[in-house]
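Before any comments, here is the structure.
A protein chain is absent from this complex, but the other protein chains hold their places.
Up next, subunit A:
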Amino acid sequence: MHSLFVTGRLISRALFNGIHNFSTATDPKLQQKTEPHLVSAVCGFSKERRIQRLVKGQFGDDAWFSAKYKSTDVLGVADGVGGWRSYGIDPGEFSFHLMKTCERLVKLGRFAPTNPSELLASSYYELLHNKKAILGSSTACVVFLNRENSTLYTANIGDSGFMVVRRGRVVRRSEEQQHYFNTPFQLSLPPPGYRADVLSDRPESASSDNFPVEDGDVILVATDGVFDNLPQNIILNELIKCQGERCASRLQMVANSIAWMARSLSFDETFISPFAERAFANGINTIGGKPDDITVILATVAI
C-alpha cells in the first residue's frame, strides 16, 4: 500500500514537472534570454575614387570579417599600412589574409573564447607559415561576444578600434596605441633584412579588455579612417539611432551613413577633423580630413 502511494506520488510529480518544463520552454521571453547574439552590418569605402575590383572582406587596404562559433560571435577589422607600397608590396594583402585567417580559425573553433589577442597572435603565426610569403603590416581590432556570460572581449593593436554605446552614452572606447604621431602599433611581416628598420609589435602587445554588455548595446568596430575623420559626437548621434535595433537592414542604413559621412569629410579640405586637431597638438599645422580607407562594422547586442 505504502509503495503504491509512493509510486503514485512520483508519477504525478513527474507529470507535473513535464508539463511545467513544457510550459517554460514555450515561453518566448525565457527562451530568448539564453541566446544573446549580435546583429551586425558592414559598410566601407576604398580611398581610391575610381571603382576597383570588389572583394568580399576588403575595402582598399582595410579588411574585415565576422564569424561565429558555438557561443561566440566575432567581429574584426584590420588596416594595412600603406607605407609598403613603395617597397612593391600590396599593403591590402597582409590585412586581408590576417582577417581571412582569423575567420578560418574562428570557424574551426581554434581559439580561446575569452582571449581575442591570442586569436590575433595565432593568425599572425599562420601567415608566417604560409608557403606564399605574405609581407606587410597591419593594425587590427578583434571583438568577441561571449554569449554564455554576455561579456565582450576585445583586443586591439594600433589605431583601429571599437566603441560601445549604451543609452546615449559611450560606455567603452578603445585606446589608440601609437609609437608617435600617425604611427600606430602594428603587426608586421617585413621582408627579411628590413626587420631592424621596421616597426614591429608582438601580437602579444595587443591591449585587451573585457566588460559585460546589456541588451541593446551598440558596438562600432571601425578603422582609423572613421575615427580620424568623424568627431565622437557625430558618431554618437548616429549610434543613438540604432540603440536596441534588431533589424539588420535598418542597422545597415546607419552603418552606410557613418561610412559615407566619414568618406565625405575625409575629402573635405576645410573641415577640422580629429586628425587635424591631433596633428595641431603635435605641432603640425594642417587642416581638413584624412583621406583613408574606411570600414565600419556596426552591431547591436540582442538578448
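The definition used in the following text is that a residue touches a chain if its C-beta (ideal position, glycine included) is under 8 Å from a C-beta of that chain, and two chains touch if they have at least 3 such contacts; residues count from 1.
The rule is short, and it goes like this: contacts and distances are computed from a predicted model.
Not counting the visible chains, the remaining one has a UniProt entry; which protein name from "F-box domain-containing protein", "U6 snRNA-associated Sm-like protein LSm8", "DNA replication complex GINS protein PSF2" or "tRNA-specific adenosine deaminase 2" does it give?
From the choices "F-box domain-containing protein", "U6 snRNA-associated Sm-like protein LSm8", "DNA replication complex GINS protein PSF2" or "tRNA-specific adenosine deaminase 2", the unshown chain carries the UniProt name "F-box domain-containing protein".
Of A:K70, A:K132 or A:R169, which one is in contact with the hidden chain?
Within the whole complex, the residue contacting the unshown chain is A:K132.
If I consider the whole complex, including the chain that's not displayed, which of A:V42, A:L98, A:V143 or A:L189 touches that chain?
A:L189
Need a quick check: the contact residues on subunit A for the chain that isn't drawn.
Touching the chain left out of view, subunit A contributes residues 53, 55-57, 93, 96, 100, 104-105, 108, 110, 122, 125-126, 128-133, 189-193, 195.
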